[in-house]
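To start, the structure under review is shown below, and the notes come after it.
A single protein chain has been omitted; all remaining protein chains appear in their positions.
Take a look at chain A:
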Amino acid sequence: MDELLQDFTAETRETLEAISGELVAWEADPTDRTRLDAIFRFVHTVKGSCGFLDLPRLGRLAHAAEDVLAAARDGTRHPDTALVSAVLAIVDRIGELNEAITVGSPLDDSTDDLLIAALAEDAAPVAPVSGAAPSRTAIRSVRLGVDLLDRMMIGMSDMVLARNELARRLRDAAPDPRIEGALERLSSSVAEMRDTVTRTRMQRVETLFAAIPRMVRDTASALGKAVALTVEGADVELDREMIELLRDPLVHIIRNAVDHGIEAPVERRAAGKAEAGRLIVSARQSGNRILIEIADDGRGIDTDRVAAKAAAAGLHSEAEIARMDEAQRARLIFHAGLSSRDTVTDVSGRGVGMDVVRANIEHFGGRVELRNQRGQGLTITLQVPLTLSIIPTIVVGVGDQRFAVPRQAIEEIVSLTGGAVRIDSLGSRQVATVRGRRLPMVGLGAVMGIAGEATRALAIVSTRDGDYALGIDAVLDSEELVVKPAAPAVMACGIYAGQTLPDSGLPLLLLDCGGIATVAGLRFGLAADMAAEQGAAEAPGIPALWFDDLDGRRRAVALAVVDRVESVEAEAIRWSGGRLHLALDERVIPLVAMGDVPVAGEVTLLRLTDGQVELFYAVAEAHEIVRLPATMAPARERPGIAGVVVIEGEQVELVDPHALFAGEVRAPASRPLCHLRCDGSGWMDTFLRPVLEAAGYRCTTAPGDGDAVAVTLAMEEAAMEPGAMTGATTMDADAERLVRLSRRPLGPAARVGGDMAATVYRYDRAALIAAVAERAGRVAA
């Protein structure tokens, strides 16, 4: 039978079963609008399908019923008992025809017209007569309890073991060709039987996915949305029980995706997306897990709103939430009572949901992961263990022990004898280099504490978090095994995924490669993230950019603040409006620096942002990204420095971005500029400049037009010559910031009297600094 037709009959049968209750209820109360609608939808669907499946007879019946029901819906006809029984007779006939199509047997069509005629308003009530007893298809399936299957499985395994023992005994005894032949036959049928029995527990994910299209369509149309659904990987096999356990969570997530995730068509168009939302449901096997992914291209989780709700509900303090990253905020939806949506719809959004989903999945050893892109969509991945299902494994030996490793987890196995592998020691760790690829190495024997290991091969293992090389002694076998969970005391070791009993009759443990990596202390990127998730108390170190600052010190700034590193021409940086600014793309952005900004050539800038405001930070050179240690010695009275941390044995000042954005760090020009009016002896440049620079001033001998000179220093006799002053500066203004230097120590009277145009003995260091500071302070004020 055509596959489409098969789908149609199956679906029709299912719907018929589903609406049988509606039919009864409608019969009891013909005015019940919701029942009427349900039956109308059914006949409408049948009619539509008949159109393209070319089933005219079924179509005619459905069409007739639809017309009458439509009239009843419009109110042009009153749904009385006669109408109800006529429609029910048609629905019954549709069911009979459906069965007839399934088995391919003809069905007498002589009474069809009678049934249709009975729908007419003036028709005499007809007792629904269906000809002979309906030839219902003998359904070729039976429902079995899982425990029965389990017992079958156990019996099967016993049989295999008995056969193995028999074979061993026969090998020891004198061989008789006839007995051997019989054993051979027994073996092959036992093997075949075992495959069959094994398969009884397995079910294609298809059974789980089959209901999705209908559900998506119904949900979407109820909400006035359009959704293009793609279902992938329906042939992945999963344990029957697992499929049942996955059903509810999956339904919930898909409903959420359609209701919360995918926007209404208008909204989507406004956001530049296709009107129909995309929803992809896929299943695949990865390592010893099955991944079921539900991806939509909707609006994603509004993490701000979820965070605000979490704060309002008192789940976390504002401070805790502020510390969370996007992923952690998205994960807040797993808390009971948090829904990203404010309004409650009848589809979802009652706030019970994701917490239950996660609890259910985790209950049987699975995990739920979120990949949220605001405005772009949300991908939810359900990871469920393969335990209880059949796993292709590779049996490896270490010392005198053997273990099974899921074949999916192993990328390849390389022998150490071939010379293609190098093993080096890095610190206390071993690193394997396989064809140029460097991988952390873990000796299985070492992890297990098994004596007498002699690593002869490496299994390149890929886990969710990363890849590593597992040192093993030998590859012994490749077997498909039915793995069951081991006792809690065994599972608690963290390195086993389950236990199994292979044909050898000796129990075998299945290794959990991810667990081994954890026990061996390997840390991959993701594992670090997980640690962060488990508690901010552990503070795994935030990433920071390490750079050389303009004043020659090494500093670091949290990477999250750095938008990017840029190089600009020094000319683009100008002192204006009381601080440094960078003109960029017709915008003027403030700039801060902890040292002198070069006046020529290229300047390296860190573009910092708090999400809204931008700020440039001039540096000498950006180096690398480092992880900050948890402990920091706080800085004291150093504006812009949060504290000092030790990175790779070096003391590094950590920039305080808050201070930068709060404007606490004054631009370097706030290190006032001193104009040294040289007299040609070079004394000022040689003697005076270092003193002033050490005191926090910049010095120049020839100020440019744009420079704001804070203090002018001149020798006593030079200051007297008005011609020496720059033309643009007036006498008064200049006099206010002039410090005159005397070549001789001054008498007490001179010191006291000199207020405005103070004269200072040039070697009276304290008085000199004080005089300069006084003038600089006057300018700053």
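By our rule, a residue touches a chain if its C-beta (ideal position, glycine included) is under 8 Å from a C-beta of that chain, and two chains touch if they have at least 3 such contacts; residues count from 1.
Note that in this section contacts and distances are computed from a predicted model.
Going by its UniProt record, the hidden chain of the complex is named "Purine-binding chemotaxis protein CheW" among "Purine-binding chemotaxis protein CheW", "Electron transfer flavoprotein alpha subunit apoprotein", "ABC transporter permease" or "Glutamyl-tRNA(Gln) amidotransferase subunit A". Across A:Leu508, A:Leu660, A:Leu692 or A:Ala710, the residue that sits in touch with the chain not pictured is A:Leu508. Residue A:Ala487 is the one among A:Val142, A:Ala174, A:Ala487 or A:Ala766 that touches the chain not shown. The chain not displayed touches chain A at residues 154-158, 160-161, 401, 447-450, 484, 486-496, 499-501, 505-509, 519.
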